[in-house]
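Structure first, then comments.
Here we show just some of the chains, and they stay where they sit in the whole.
First chain written, first letter: the chains are A and B, and each begins at residue 1.
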Amino acid sequence: MNKAEPQACNLEPNLEEIAKNIDAGLLPSEVFSNQAIFELELDRLFIRTWLFVGHESEVPKPGDYVARSMASESVLLVRGHDDKIRVLINTCRHRGNIVCRSGQGNTKNFECSYHGWCYDNTGALIGVPGIEAYGGKLSPDQWSLIQAAKVEHYNGLIFATFNADSPSLEDFLGETKWYLDILTKRSDEGLQTLGPPHRWVIPTNWKLPADQFVGDTAHFPFTHISALKLGTWPITDGPPWVANISLENGHGIWIRGVEAGHPVLWVRGYPDSVTASLKRNLLPGQQEVLNRATSLGGNILPNLAFMDLAFADEPGASSVGYLSLRLWNPISVDQTEIWSWCLVEKDTSQEFKEKAYKAYLRGFGPSGVFEQDDVVVWSGASQTAKGPVSRKLLQNISMGMNNSELDTSFPGPGKVYTNKTRFLESNLRSFYRNWLQNLIGGQ
Amino acid sequence: MAHTVNDHTHRQVVEFLMHEAELLDDRGFEEWLEQLTEDVVYQVPIRDTGKKNGDSEILRDGAWLSENWKSLDMRIRRLRMPGVVAEDPPSRTRHFVSNIRIVAGGNPDTVEVKSNLLVYRYRGESVHYDLFSGERRDIIRRVNGAWKLARRDLWLDQAVLASQDISIIL
């Protein structure tokens, strides 16, 4: 179908000028519509940095695999027969056919349907029909499936990178690890995904959802005004407190909660086992965060967003705590595929899990009453950014730039911005500064 | 191919489905809710792309929607609120219900009925539209003389949603 919409623009971007603007709290709209910037993002950011690909619990047994996308490169996340997790590019080395067309499964081998080249579940080329035809010049070990240069996980969250020279995952996450611990180490048994990830494609540049998740707490009472009235958001006592925590490498965390001293952990409805284990597994400061945050979200530049929150499945029902993960898969300058997971602690009851999944679905899944509203504003901003006049405008990301304090008493790492108004965009500035650094540094 | 229900019931069931679809397209949501039993179960499962031939999907423990009366009521109340960003201006929907198959009538007050559903959804002022295709597997129950929807399983035919959201009632 035709779209009665303007097309992406093709101006040559001036990265230095963009840098200056970001420092001044201004963001050129064209970062959301310029085709050249999108191509730079793929080349200098996405294929050079760590990308989230899935959760350990999705491939529990040797031979298990799930199909994923790393910046629209189709890959397979596989647990090999050696129990090692790899990320294999889903492209046959012979003539490029897609090796595996299934979304998930368990297999010993991947056999290409074009000429029968056969790879085992570690990616090794183990069968070439007619190999004699190569007169001994084809070394199978040089024609195995291309693997991501590194695959590492942090408490079950699996990341991969195509860049062999990248820092380690731990270094890449840096200060963010302290916060990820809060989400992933509450239970001795760890997290599990509920159901397969949701996948859908939305008409927006990938950075609009990413920058909202990194720190845009300000949109909440406006975009979600109707959803907030439904009675599924837990009500707590205590003076409201909101923070933007800017972390190394463009990552960021936001917290919506209460000031210290008014514990809200109870809203998550954890079973005793989790309440006990989190006391053992988390530092006191981390426990304090859980006790202050009714919701806590963030973005790990570029492609992983998360939100950890307490939410009820029905109006007036008790709330449960779950972790939602989001993967941004950039399809084109104005199309992004979302992958979305719901995770809970393994040692919660079946009833807790069902409640959590429904709370997730009805709130933040593709049919969720919060999610629906976000897509509209993201696609709106992505569309105006193509207008022949609007694409030359500067957006304003200076909120809190001249009125926020660093909360030095906060127990966690990073720059913890907060202010009385609870309106902040600190993390957005840090996100865009770092994003641009990748584009420039990659030159 | 035996007639599992008599002509009278058959026509009532068909008319029930037509009426219910009309209420959705006419945005008569509250009246639509009245067509559901209080213990209604409304599910839209996820169908994943499996490898095995013969298995066109693996239904795992996931869903696009998993609703009951209260959650549908919640969604509908929201659709009426000012500031419901996702549906202001509202989508226009058209539910094309065809291939109605009444599959069981053991209990005279309970009917199982399958139908094919194509939903056309248009929003705003572009030339873009969404299509949702799938099969409905409904259970309809007679409550105080009136037919009500007691259960709906909608098997959507997509694995990756070709729509930016599901902000409408399918």
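We adopt the following convention: contacts are C-beta pairs under 8 Å (C-beta built on N, C-alpha and C of every residue); 3 or more make two chains touch, one makes a residue touch a chain.
Owing to the predicted nature of the structure, the values given are computational and were not obtained by experimental measurement.
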### Query
Counting the whole structure file, what are the per-label copy numbers?
A x3, B x3
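Everything that follows uses one rule, which is that only the chains that are shown with their structure count from here on.
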## Note on the structure
chain A contacts chain B in the complex at 1-5, 100-105, 107, 194-196, 198-203, 223, 225-227, 229-232, 313-315, 337, 357-358, 361-362, 365-367, 369, 371-373, 375-377, 379
### Message
Taking the touch rule as given, give the residues of chain B at its contact with chain A in the complex, in rising order.
### Response
44, 46, 48-51, 58, 60-68, 70-71, 74-75, 77-78, 81-87, 125-129, 159-167
